[in-house]
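Of the protein chains in this complex, one is absent; all others appear in place.
And then subunit A:
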């Protein structure tokens, strides 16, 4: 007999579970957390390898000249052009140059409509330039993209991309002479970085966006197989960063990342992830298991997860991933007075990447789509990190189930007791009921008869009625207490929580439309409206308490917590399927608090719980993210202020991205995490009789 069918066995298991639940939960959480973070330890993860046979990375020798003179000339020309007009991007110049090379060159105009009504309403319009190199002996059925963002020289926030532009021109000139292309190569230059890229991609795939409107493309090629985005400054660079994180935490196929890394290594160019220097020992096994190596790898992995969790792409490659186009960004980093990689080396790397991609016969599908990178050459696959994440998530689920079981049992006891009482009462009531009915009949008759008679009889009748009334009242009380225990009792709380979540996700935008034109920046507007909703949400247990009779927030806290925990686990588990990093961070922070929190008679404990819950509320998590991202600051005040600013910006970007690019992070936080958190927030407000 299996555990599932054997009632006694099952009961024993359940009783064991209930008995050791807390210890088990703690164990699961700790094991899960440690196990997850231990994945960065070298012996526990695996070296990257190529799954796709067709790529044949680095087998082909370069056919570029030793010094790519054309790229150098373009670079110096571009520098002059950009210095002349430092505030505009060199669209015209790029367009002319590609025309001169003899490629099909087109420009695409696009405009971005601001999603919010604001006092400084602006419609941004820009121009993308793209050129198509048609493969001579193939039928334009597939394409590769080399994309470079066009940035003006005086763009303070971003580094220049002049090197990328010059290189693309130089390579286009070389590539054009070659007979071996099996796929068209599209050279794409996008204005305003992601906005231009999104507009072009939308037009290319003929998808429509409400806010980014691009003109129709004059010419296109086949489905895009892969894209490489370049962010190379005009100067020679010290090392490369390979950026992988895309929209909503999507990642490119690991084969493409491997390809870029392998070809950089082949040209002896240093390649890093998020500027993290890595030791050779860590990459090439053997002695990579020291604690120092582990610390470095863990930092790299956490940085990667941090960026993935944000759900915002780290470069222009991220927008391609939305269309199932595998893509990475190669960013060149300049260090003062030290450079190792000149434009020729970079050219060879890119040539190698494109020749390998040219060999592809099918879309990337062989290697991993879900992975974490503790280094450029080692990876943690979904099969390795998921079980540990599962343990952490299971902690909440286990507690939830245990509470459900015990809540059911206690309510059963109550029910059975009350049932006994009830049946007794029903039995007695039946007898009385007969009498009553007979009395009623009698009274009717009597009423008819004695309508005009004396009032002597009336007290007798009213006495009877009083008796039945009393009985009815007692029954009602029993039912009421039962309703307080049942699932129905927590429905109002859940409805309110979901309503508030909906408000948080829709409110800010609605407010910007409804509100009269205050002279407030949209960033502030969004933050304040969210704050308002949050503050009002904080008060909801209090309000619900006061609304009812004196009898407090009378619901089964165990049931509420159990449902909340199950909901929370469900949310995190489904979130983990598309953005493991976000899910991991949320689980790591929220689960310990939410598992522990419970109503308490002890005021001190109650306040402590409320504080902890506040700390893990979505809004304060946002602030903490702001704190971490603006960490090194001279004074504490400065830190808090800049954290406030970056938090504000974060929320603004989150909401904007949701509208412009269909990013999910903001929606997940407001519409999923926030309501679940609100359920927990109600817990400490429930009064329990002090022991």
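One rule holds in what follows: a contact is a pair of C-beta atoms (placed from the backbone, for glycine too) under 8 Å apart; a residue touches a chain by one contact, two chains touch by 3 or more; residues count from 1.
The rule we apply is simple: contacts and distances are computed from a predicted model.
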"GPI-anchor transamidase-like", "Potassium channel domain-containing protein", "LSM2-LSM8 complex subunit LSM8" or "Signal recognition particle 9 kDa protein" - which is the UniProt name of the missing chain: "GPI-anchor transamidase-like"
Contacting the left-out chain in the complete assembly, out of A:22, A:182 or A:215: A:182
Residue of A:209, A:253, A:359 or A:600 in touch with the missing chain, whole complex considered: A:359
Among A:17, A:37 or A:60, residue touching the chain not depicted: A:60
Given A:14, A:124, A:138 or A:499, the one touching the chain that is not displayed: A:138
Absent-chain interface as seen on subunit A, which is shown: 53-54, 56, 59-61, 135-138, 178-182, 355, 358-359, 361
